[in-house]
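The full complex has more chains than appear here; those shown keep their coordinates.
A and B label the chains in the order they appear, each numbered from 1.
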Amino acid sequence: MVTKEHIIHWLQQFASAIAQNKEYLTQLDAAIGDADHGINMDRGFQKVSNQLPNFAAQDISNILKSVSMTLISSVGGASGPLYGSFFLRASTAVAGKQELSNEDMVSLLQAGLDGVLQRGKAQLGDKTMIDALSPAVTTFTQVISEGKSTPEAIQQATVAAEQGMKATIPIVAKKGRASYLGDRSINHQDPGATSVYLMLQSLSEVLAICS
Amino acid sequence: MKKLINHPENFVRESLEGMAKAHPDLLKVQFEPTFVYRAVAPVPGKVAIVSGGGSGHEPMHAGFVGLGMLDAACPGEVFTSPTPDQMLAAAKQVDGGGGILYIVKNYSGDVMNFEMATELARAEDLRVLSILIDDDVAVKDSLYTQGRRGVGTTVLAEKICGAAAEQGYDLQQIADLCRRVNLNGRSMGVALTSCTVPAKGTPTFDLGANEIEMGIGIHGEPGCERMLVKSADEITEILAMSIFQDVAYSRTVQEWDENKRGFVDVQLTDPEWEKGDRLLAFVNGMGGTPLAELYIVYRKLAELCAQQGYQIVRNLVGSYITSLDMQGCSITLLKLDDEMIRLWDAPVKTASWRWGI
């Protein structure tokens, strides 16, 4: 079971991973975008981080919804609505829950992915955050369906996200700012895919420790 | 980095505070969420025109808030799309009952944030439509990219739609007009130097002392080709010819469908231009280029348009949609019809654009 405390801890962990990788994400974006992905994400997750203490009294769905609203209203750019949509849909998928079963976790992640897909209309291979998020969700769902635990499934999903992130390097971008570069986008890792990897890694770390 | 700023994080805020102090008769500035709106707003019954986008393109958009142009502008961080709550708050502030048109530049961030804003506004029963500007011919196809960027035509659309709103056009008419302006406007830009984003503190791209970057957007993103420095006439020819030779650009965009209460796909294709067509020629400075140089570009552009059989019947020369301190320029050509000309000539009174009043 994933508890509310796990979720809060995860958000905290992700926020610090973003803070630590702010420069790195920005540099990745400088190469094929406009040099602000780390700045954007950090602006949003600092706000999220400040709000975490208020979340103790809320259910998981409401927590995720608050995170979504904060991101939507503070990140801007492409990643604001995309991460915002991820958390908004995730929130709806687990309405009213105080803790999450394996199946709830599948619904949460799948809904989040759908949110990003619907908002951004990118496809796998377009060199976006989808390239990390989609294989991660597929793997998670698969591993759970094999009867494994959520921590184990998330760990494998994180590996899939990392592979997906690295797989963005050799390909041409077809969505987002990087798409204007055409072939010049080759040989650069997508910043959004990288922050998605950090998100899964944070969850994996939290579940590994806490459970 | 040497700039007239205090802390990079306060760049947008302090600049807007300066605007508010300088133009209390024209505009007001609201923070958290941040938007700039007309001093006298809403205007009852009038369609409200709201635009916005990353900051760093001044005077666009906040400098165009006022009579005959925008009702509100939503400035994001430098080169970062503003957020839906800004757009929603701006729409509520200026809604005079005639509905709201969002004019949106086609960047993934802007598009998604304005889409969310539209959904939020619709959920609150505000009548919002939005039109995308995607006029940058440097981006060739729409299938394998985010589609063409929104650049110079944005400024022209804001002027023309702003005048239409003032004259009592209804929301659907203005949305149709804005779409028509976009389909008839084509742009391309060149950078002689990179810009420097305050938060980053160093130039976004490195350009050699003898290099220029052709086909840039307005965010310091690299262009489509790097070449050796050329004369003003040669540069103007490359930009203008890219526009003249552009073939009917097609793309699918999302527009809100009032019956279906949701976004639907709309297929759009730029109409071809013909000899004898009347054009508005807009030579725009990127922020660090002196006005005298823009007139040198205009001189050649006028010659080239005449050679191609086009008539320039209106023009605009100056720095209206910029990239911070970047040196360079963009050319926008807009095929005009009588209605657009009439609206172009209508009075405007904003911080950075004024005539007829």
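List of remarks:
Quick note on the criterion: contacts are C-beta pairs under 8 Å (C-beta built on N, C-alpha and C of every residue); 3 or more make two chains touch, one makes a residue touch a chain.
Just so you know, these numbers come straight off a predicted model, no measurement behind them.
For the complete assembly in this file, the formula in terms of the labelled chains is A x2, B x2.
FYI, only the chains that are shown with their structure count from here on.
Put simply, the C-alpha centre of subunit A and that of subunit B have 32 angstrom between them. Contact residues of subunit A toward subunit B in the complex are 26, 30, 33-36, 39-40, 43, 72-82, 84, 119-120, 172, 174-177, 179-182, 184. The part of subunit B that touches subunit A in the complex is made up of residues 33, 54, 76-77, 79-86, 107-109, 112-113, 115-116, 139, 144-146, 149, 197, 199-200, 204, 217, 219-222, 224.
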